[in-house]
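Every protein chain but one is kept in place in this view of the complex.
Moving on to subunit A:
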Amino acid sequence: MTVAPPGIAEETVLSFARGHRLQHDRVRDLWIVQAPEKAFVIEGSAPHILRQLDGKRSVGDIIQQLTNEFSAPREVIAKDVLALLSELTEKNVLHI
């Protein structure tokens, strides 16, 4: 059983905080997060995970969808998703 970091549980619904957004950088062909007076590159599975955030579905729903999509163990996917989302929540890029 994966333990969610404090503040984020499977039933949590997250979205981007005002002033932050996910964006495809068409010139460099990268995914970036735009934030106040900075932009940072995100790689690996992160862009795909962040694209699922619609302000409606819970973290658990997203984990379930990615589990179906990639036929990987739910626990492995949950660990990745929770690590990413809690890090970005701590940085105030995402909010509950």
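To be clear about the criterion, a contact is a pair of C-beta atoms (placed from the backbone, for glycine too) under 8 Å apart; a residue touches a chain by one contact, two chains touch by 3 or more; residues count from 1.
In the analysis below, contacts and distances are computed from a predicted model.
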> Looking at UniProt, which of "NAD(P)H-dependent oxidoreductase subunit E", "PqqA peptide cyclase", "ATP-binding cassette domain-containing protein" or "Bifunctional metallophosphatase/5'-nucleotidase" names the chain we cannot see?
Replying inline: "PqqA peptide cyclase"
> Of A:Q34, A:Q52 or A:T67, which one is in contact with the hidden chain?
Replying inline: A:Q34
> Which positions on subunit A touch the chain that was left off?
Replying inline: 17-19, 21, 23, 25, 27-28, 32, 34, 36-39, 92
